[in-house]
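One structure is given below, encoded as structure tokens.
The complex appears here minus one protein chain, its other protein chains still in place.
Chain naming follows the written order as A and B, and within any one chain the residues start at number 1.
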Amino acid sequence: MNFVPHTQADIQEMLKAIGVSSVEDLFKDISPGLRAKSFNLPQGLSELEVVEYCRNLSSLNSSGLKNFLGAGFYQHFIPAAVDELAGRSEFYTAYTPYQPESSQGWLQSIYEYQTAICELTGLDVANASLYDGGTAIFEAAMMALRITGRNKIILDSGVNFIYRSMLYSYTANLNIEFVETQVVHGQSCREEVYKYLDDKTAAIILQNPNFFGAVDDHTDIVEKAHSFGCLVIESVYPISLGMLKTPAEMGVDIAVGEGQSLGLPLSFGGPYLGFMCVKKDFVRKMPGRIVGATLDKEGKRGFVLTLQAREQHIRREKATSNICSNQALCALRAVIYLSLIGKEGLKELAELNYQKSEFAKELLAKIPKVEVKRSSPTFNEFTIVLPKRVDHVIKKMTAKGFIAGFPLGKYYKGMDNYLLVTVTEIKSKDNIVDFAKALEEVLVA
Amino acid sequence: MQLIFEKSKPGRRAVKLPRLDVPIKTGLAAKYLRRKEADLPQASELDIVRHFTNLSRMNFSVDTNFYPLGSCTMKYNPKFTEKIARMEGFSDIHPLIWQLEAGEKFAQGALEVVYQLERLLSEITGMSAFTTQPLAGAHGELTGVMLIAAYHKAKGNRRKYVIVPDSSHGTNPASAAIAGYEVVVIPSDKNGFMDLEIFKSKLNPDVAAVMLTCPNTLGIFESQIGQICEAAHKVDALVYYDGANLNAILGKARPGDFGFDVVHLNLHKSFGTPHGGGGPGSGPVGVSKKLDEFLPVPRLIKDADGTIKPEFNRPKSIGRIAPFYGNFGVMLRAYAYILFLGKSGLIEVAEAAVLNANYCRVKLKEYFDLPYDRVCMHECVFSATRQKLNGVSALDIAKYLIEKRIHPPTIYFPLIVPEAIMIEPTETESKETLDNFIKVMKEAAAFAISDPQRLKDAPQNTQVSRLDEAKAVRDLDLRWHPL
Partner (left out) sequence: MEEVREGLFYTKEHEWVKIEDNFATFGITDHAQHALGDVTFVELPKAGAELAQGKMFATIESVKAASDVFAPLSGIVVKVNSDLVNKPESINKSPYGEAWFVAVEIKNEAEKKNLMDAAAYKDYLGGLK
């Protein structure tokens, strides 16, 4: 029981072989003074009881609400084959492929994942993944500091506020100078970025589409940055890359992002997937695991973890990062998802997101006193201004079965009436019409 | 096997998306659009299902093979926890909902899981409070060192050094360095303990912390642990517990009782959540009372009416270290695992894990060198130095095990043992499985004497034979290219 297979006879036989009379004898190194002072835990339950208890807890959550909330974390359609394949225990009960001969399945799938991420972003080399989109930005920033030997970073305030606050937490004890630049008419403010850009700047960190949903072309910023020897890091939304200009096409040096939308459920915040893709000159400065192809003794292709001399288990305090794992199972979901969606499917998917969101904009603009912000183009997320405080509206919308969106005023001064609305492919025309109707009712009431 | 990209054929499709049911609007201006399309696979659903199913069969895993990978605790992963994690009421919850106006009521079930798990982990380790935000063990280490920095900073001096023993995991010095500290390494003594005299000589008021693994990476419980904590606290240096090896002492001893100030756990090791081929993990961090106020935001608080809400107003907090509340899906599995085992089940885990490791130790010590020969905890570390005299390395022995369908133990770690072979059987393996492993290890020892080349040629029955890792670095090939 408790997944321990030993019978009493097994235990006695093993103790005899070891030469002790009781299991307790094996714990003699822990002196009485160091023994647990308390271990006040509940008694164990059966599988039936645990599952029912958890099912009851799960029913207390809101899975039935129609979700127009994104803010960097999106509900997309997940084909059933993703769960089925990533749910194979030959994948999920293995560990990091330290021994390539017994891990070719994992190694090949990560190589395929790296290829898919390179195709999405257009850049040369992807690693085997990082924890999430936020830690990926931090790792990219550290990488830029290492490459340039500089210590100043320009951070566009269009980068998700959650990621900006994570970046500040991580760097609180490091000697880094941050400058945060404004968003004007939805897009990065060139004037301000250029004002701060100098030959001490290691990197500019941008996001596309940015937190307000606005789409931008950062080519001009990248050119200017490079003229100062400064790198550009861009956080991207992978589904949007079915349509939008790639980081590579803008000349970006390091692309990162949250890969949750590639076949991972929202799952109350994790596990998610941080991806990173860089120009090939920077590969040795990259954090995290990397898989490469090579040959075996007979000349047959095989895959191995490579460039390991960058990593903590070899370089210890001089490693490019302290990261030990990758989000392998999440990366596997992503590559299965991208294979299923496929080359044509990704373009179609991006188009669905764009068109449905444009349709929603049009309907919402017809509601009296509602303003849809149109100063810059958007992909599947946009900002509207309501005649009332947004938090009250959100509360009333949940009563009507909708999560209305993200209240920008919570994190941006003077935006108490601003709501960030997301429309992905999972919303039918009827869902969007119902949403607009419900919002009008709430605003009129 | 061919890559899914190589199996691709123009025009082939898998997923059918819903048709566009809204009027079509003008698209974006050309300057915002991508010019070169992404060359993703073009394959049928069956092509893809068959491809990844076959890839899965090219792995050793706990469900298919004995996997005594030292320091990684490759125990059985119960299936009911997978079932729970897939419940829609958990998997479909948007992580921001509970932070919206009156939104917390839509996530009370999920929040209860986190809230209860934090309390269970506190009791298991004897710590004052826990945060489940860190996304993996190494991420927990970084969080822990950041908490230590915040503690010293609040006292007016962040301090300069972090001490680690030379037997530590590589993540310890790497995490300390990333948090901005200089690392001081202490050698191990002849018992495999951190050398106490050298340690004391390096302790001074500029030391922020000492990071220890207990039991240590040799699988030995360092009986001087209490003295180390005491000496460190005398100069107000904090003591960090790397929880990689907690499995061995569940219910027997608690780091909080020894005097540790910060603890990280690996839910994917001690608490039975799947390793996922390298992740996702989860690395909750526990702290003693004096560090509570520095924990990452948000914290979970329970109202008088039992409603759990986020609390952001913690002025001394180190801030956010994860976007939300950690790898919820992993925590959920660990929570279910702890509920299932309960108090006596967790104690049974430690006892059987230690019994199994000692059984392997005793049965194999005649055949392999055991540099630190004493009762071990959950793992034992042999050395292939004897075999090395015949030209057989730990790597060769590992490859022979693969041929015999056993995942090799961890090799070449800890760094202080030459030709190290680190065996952690875990509690879920039966005596029969261990006996078979012991038999194969003895075979390897015999071949090392009679026919070393036999081991050098292993493995002979795998999809690929030994791979040229030097070539992989020299001629980097990190992605497939379209023809």
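Basically, contacts are C-beta pairs under 8 Å (C-beta built on N, C-alpha and C of every residue); 3 or more make two chains touch, one makes a residue touch a chain.
All of these numbers come straight from a predicted model, not from anything done at the bench.
The residue from A:17, A:309 or A:444 that touches the chain not shown here is A:309.
The hidden chain makes contact, of the residues B:1, B:185, B:438 or B:473, with B:473. Within chain B, the residues in touch with the undisplayed chain are 412, 469-470, 473-474. Residues touching the missing chain, restricted to chain A, are 284, 308-310, 314-315, 318 (touch as defined at the top).
One rule holds in what follows: only the chains that are shown with their structure count from here on.
Rounded to whole angstrom units, the spacing between the C-alpha centres of chain A and chain B is 20.
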